[in-house]
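The block underneath contains the structure these notes are about, expressed in structure tokens.
After this line comes chain A, so read on.
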Amino acid sequence: MTENPFPLSKDDLLRAYRTMRTIREFEERLHVDFAKGDIPGFVHLYAGEEACATGIMMHLNDNDRIASTHRGHGHCIAKGVDVHAMMAEIYGRSTGACRGKGGSMHIADLSKGMMGANGILGAGAPLICGAALAAKVRGDRGVGITFVGDGASNQGTFLESLNLAAVWNLPVVFVVENNGYAESTAMEWAVSCDSYVDRATGFGMPGVTVDGTDFFAVHEAAGEIIRRAREGGGPALLECNMVRFYGHFEGDAQTYRAKGEVEALRASRDCLVMLGERVIEAGVIARAELQAIDGEVAALIEDAVRAAKAAPLPAAGDLLTDVYVAY
Partner candidate 1 sequence: MLNERIKPIVMPKWGLSMSEGKLTGWLKRPGASVALGDELLEVETDKITNVVEAGDSGILRRVLGEPGTVYPVKALIAVLAEPDVPDSEIDAFIDAYAAPATGGAGEEEEAGPRYHFAETPAGTLRYAKRDGTRGESGPAVLLLHGFGGDLDNWLFTIDALAESATVYALDLPGHGQSAKTLADPTLAGLSKAVLGFMDAAGIDRAHLVGHSMGGAVSMRTALDAPERVASLSLIASAGLGSAIDHGYIQGFTAANSRRDLKPVLETLFADQSLVGRKLVDDLLKYKRLDGVEAALRALSAALFADGAQAEILAGAVAATGLPTLVVWGEQDRVIPAAHATALGHAARSVVIPNAGHMVQMEAAGKVNALLKEHIGTPATGTAT
Partner candidate 2 sequence: MSRKISMKQAINEALDLEMRRDPTVIVMGEDIVGGTGAHGEADAWGGVLGVTKGLHAKHGDRLMDTPLSESAYIGAAIGAAACGLRPVAELMFMDFMGVCFDQIFNQAAKFRYMFGGKAETPVVIRGMVGAGFRAAAQHSQMLTPLFTHIPGLKVVCPSNAYDAKGLLIQAIRDNDPVIFCEHKNLYGMECEVPAESYAIPFGEANVLRDGDDVTIVSYGLTVHRAMAAADALARERVEAEVIDLRTLSPIDWDSIVESVERTGRLVVVDEAHPRCNLATDIAAYVGQHAFGALKAGVQMVTAPHTPVPFAPSLEDLYVPSAEAIAAAALRTLAPTGTTPRSIAA
């Protein structure tokens, strides 16, 4: 093996690949099972966007909090939420991360610092300001990361949160996951500014734009602004330009997308393939090592689906529990 040219150790690179592969496998499997009618409700898939969640979350520990979006599976996996619990939740089982009461859009694991996927666009931003405030009051050097899509970046809650975080000098990083579409509406049309860097500047904080399909670019940019926030330097905004491999939700015919658009993106901007090729080309990791991970992850997801399908449904009595701590 040659010398490692990357700023991450081989172990960290393997970990990053495993995380991204796990997200991809999880989402691809949901795509198939949802079409079969096995999964209730609706799901929003993160396939194609794995580098963003993974590149950012590698800088975080369980004491750091994230607030996610309706497209939250990738954030959950990257933040360390148990894959079996997630799958069971999406299948509406009592063994789910939320005992079957949350579903795909509300997966949370507070013990991992994952404050919840969120069905309300932009709602995570004020919450993460509070998480960051709690860290600041306690002085525990924790940071808060809130994810928002390009669509929800227009929400008042998000914009107010940028201001509040700047005014209170909170350790928050606002991550705009710009995949070009607010549901079906183009970002170019719906977002009035030319650049999210300008938007950040308008709120008195630094803004950085990176290629969100480039794991290394995300990892480097996130590392710097997270470190800055952790050290009391205040909030920042990180825009990750990325691609969505599937529709807004499963079942979306995506007629608003140009013919061949998705195929072209899969061929040229698949972040998982790009990461794999980079580390193999550099001679840091052998293809066989990655293939071994692929096999392990496939088995993990297969087992998660099997376990979810075998798990009991919530009992009728669960309908009425957990509304209050005490009432």
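We take it that a residue touches a chain if its C-beta (ideal position, glycine included) is under 8 Å from a C-beta of that chain, and two chains touch if they have at least 3 such contacts; residues count from 1.
Regarding selection, all candidates are chains of the complex that A comes from, given by their letters.
This structure is a prediction, so every number in the text was calculated from the model and none was measured.
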Numbered candidate touching chain A, per complex, among 1 or 2: 2
Residue ranges of chain A touching candidate 2 (in the complex, touch as defined): 65, 67, 96-102, 106, 108-111, 115-116, 118-120, 123, 125-131, 133-135, 137-138, 144, 156-157, 160-161, 163-164, 167-168, 321-327
